[in-house]
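One structure is given below, encoded as structure tokens.
With one protein chain held back, the other chains of the complex are shown just where they sit.
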Amino acid sequence: MFLKKIAIATAVSLMGTTAMAAACPDAGRVSIVGNEFPAIQTIGAGASACTGGSVEVSTNLTADHQTINLPGMISSPAEYTSAIIANSSIVALMNDDVIRPLGDLVAAHGADLKPNQLITINGEVMAVAFMANAQHLVYRADVLAEAGVEVPSTYEEMLAAAEKIRSMGLMDNPVGGAYAAGWNLAQEFNNMYLGHGGEFFAAGSAEPTINNEQGVATLEMMKSLSAYMNPDFLTHDSNATNAEYRAGNVALMNMWGSRAATMTDADGVSDAVKDGFAIAGPMTVAGGDTPASTLWWDGFTVAKNISDEDAEATFMAMVKAIEPAILDDDEIAKQAVWLIDGYEPTEAAVGVFAAANSGTIPYPMLPYMGLMHSALGAELADFMQGKETAEQALADVEAAYITAAKEKGFLN
Amino acid sequence: MASKAQQAPLGLRLATYGFIIAWLILAAFPFIWTLWGSFKVELDFFSIADWTNALTGELTKDTHGSSFTGAGYEGAWVKEEFWRSVINTFLVCFFVVVTSLTLGTLGGYALSRSGHNYVFWLLITALIFRAMPPITLVSGYLPPFFAWNLWGYLPTGIIVLVAINQPFTLWMLHSFFQKIPKELDESAKVDGCTQFQAFRHVIIPVMWPGVITTGLFSFLLAYNDFAVTAMLLAKENQTMVPKIASFLGTTQTEGNVMFAVAAVVSATAPLFILVMFFQRQIVSGLTAGAVKG
Partner (left out) sequence: MKHRTFFWFFAPTALAMLIFIAAPIVSVVLQSFFTPHEAVLIEVENCGPFGCQIETTIDQDATAAIRGEKPLGRFVGGSIYLDRGHLATTEVAAAWRGSDSMGAFFDELGDLPFYRAIGFTLVYTFTVTPLLIILGFAIAVGVNSLHKRLKGLAIFFSLLPFIVTPLVGSLIMFWMIDSRGILGSALQWMADDPTLSLKASTSLTWIMLIVYGVWHSAPFAFVVFYAGLQTVPQDTLESAQIDGASRWQQIRYVVLPHLMPLVTFVALIQLMDNFRVFEPIFGFSAQAHATSLSWIIFSDLNGETRQLSAAATTSVLTIIGVAILLMPVLVRTWRDFRGGAH
């Protein structure tokens, strides 16, 4: 299992042998801000269970967490003592220096944590991860069998399979893709670009390096795939793409692992779709070894601008909320690909595990990656509509990124 | 307009009715479609296979055994406790309307009764204030609100909504007050009233048409607001619109769109009652209060 391997590889002996079960704090203020999906709701509820006596726990789990977590942690004392974030969004908190190193707290109260849950930046533990996510292949086993094609392991095979399915008249638009202009489209570019072995930035600096052969090849592949998608693909986010799959219009797509467990649960999904539902690891592209996908983790941080007592209380409550015992509940075990000790991967988790085991690159934790992501999201739509050449689109992305990076002080 | 001479010729009446019916269908159709669809499962209402499923409810029948289901309503009201946001919304709306109108009528009246040049510039400044995109304003509020521990409470949201909407309220009431003849309050002043007494005894009784209309818009603004309520209110104080938005899901996770659809229909029902109540004010009250020019 990949987690164990990494655990051994990066083991830092932070923990003594005296393992003790996680406990609620005795006193202090805990206030959590985070996204609102079920796994995070579980954690919010777990931390809230520590309320009592002089412990005060409140949660604010909302889709807008990214907009309010920074202002809510900059103030002193911080409104939020903990923010639940992902590898893309921890950067905003790091950039403004509002989260504290957790080394001491981990040593004192982190007996339940596995070393690979600790996110260390420059040698200091800045966050504790509790779940993983990645995009990977979701397909229709029945349709592929009917078309007589193997489960694709590369995007080239996916194109061939799509052509076969279309020419046999099984489906008009067999490929699904969350290609909605903006964040989704940029994320698909990231996946494919990393799969081509591309580098976003020159080493050690914020200079963009995407206008190159790999960038062009990436865009060409995306264009080829879009030919097999619904013509409205530039408006399809992952919700819309899932809906296409559920309706039985799509046989192959790159989709978030966090959604696999509930993919066919919705009311009214036909039996053909339910029975044909299958997942596999992410695909590679252009003969490369690196899968065209990115790895993600979700974890918690502790605010800097709060008293040490509150920080300790927060850390203890959060560790309590992710204690291994929560996995005894089957419903909770299914909610995510947990990084918690004792997690047994469910069937829906095989895609994410395959992604991690096959050397998928984590989404870059760089201060300026968010700017690149926005620039890609805004400038690639013209190319996808055939209004621009790939080179022109990539030049636009770089120009937009450089403008933003200069303004934020990452480039001169 | 009931006099014999005003009776429109048949052709014109038919044309008018035809136009109004066409408009009403256009205006109401999406809502009626939503009302109907709120009793279906998601794959029927947003049916990719065949849009007629939304009418017949094929998949709803497969899942729930009948072509109508209250699952969306049950989920929104019972499971997600939508009623909390309903209470919050009505608190917010009530206080926003009352405060907006109190500040706005005083200000608007003053603007309409003063002939000094600065009145014009005040109006223009208010207008420029309104040009500021609300998202920028809201993101500007966040740091001080967190620092002073004002963030998340209903009164904060209410005050911000009132303030953001003041330019609109002022302009609207100013135009209505201008249509109330100045002779009315001036003669009261000649009779020895102060300006406030003139306002209180002469203007207030005849100002309702404008005030009700402006109040309606203040109400709708507070009712439909997303930018302010989503960003400035804590989860437990949230109004209906951000609550509905939270049913929709995000990139990496599934939402429950049918909860949102059921919630939208539920959110519109009280408005129906309200407008039916208001129509008597608007239709008869307005005409009675109208000023003969």
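Just so it is clear, A and B label the chains in written order, and each chain counts residues from 1 on its own.
Keep this in mind: a contact is a pair of C-beta atoms (placed from the backbone, for glycine too) under 8 Å apart; a residue touches a chain by one contact, two chains touch by 3 or more.
In this text, all values refer to a predicted model and were calculated from it rather than measured experimentally.
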### Task
Name every displayed chain that the left-out chain is in contact with.
A, B
### Query
In the complete assembly, which of A:Leu61, A:Leu102 or A:Ala129 touches the absent chain?
A:Ala129
### Message
One chain isn't shown here. Among A:Leu295, A:Ala311, A:Ala336 or A:Leu394, which residue touches it?
### Response
A:Leu295
## Note on the structure
Touching the unshown chain, chain A contributes residues 3, 6, 9-10, 66-67, 70, 87-89, 91-92, 94-95, 97, 116-123, 129, 132, 180-182, 201, 203-206, 231-232, 234-235, 237, 295, 297, 339, 356, 360, 362, 364-371, 373-374, 377-378, 381-382, 384-385, 388, 396, 399-400, 402-404, 406-410, 412
#### Entry: Contact footprint on chain B, counting only the chain that is left out
1, 3, 5-6, 8, 12-13, 16, 19-20, 23-24, 26-28, 30-31, 33-34, 37, 45-51, 54, 102-104, 106-107, 109-111, 113-116, 119-120, 122-124, 126-133, 135-137, 139-141, 159-160, 162-164, 166-172, 175-176, 178-179, 195-196, 209-210, 212-213, 216-217, 220, 223-224, 226, 240-241, 244-245, 248, 257, 260-261, 264, 267-268, 271-272, 275-276, 279-280, 282-284, 286-287, 290-293
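Methods note: only the chains that are shown with their structure count from here on.
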### Task
Enumerate the contact residues on chain A facing chain B in the complex.
35-38, 59-64, 67-68, 71-72, 74-76, 78-79, 133, 178, 183-184, 237-239, 242-244, 246-249, 256, 258-259, 262, 266-270, 296
### Summary
In the complex, chain B touches chain A at residues 41-44, 46-49, 59-60, 62-64, 71, 139, 142-143, 145-147, 149, 151-152, 230-231, 234-235, 242, 245-246, 248-255, 257
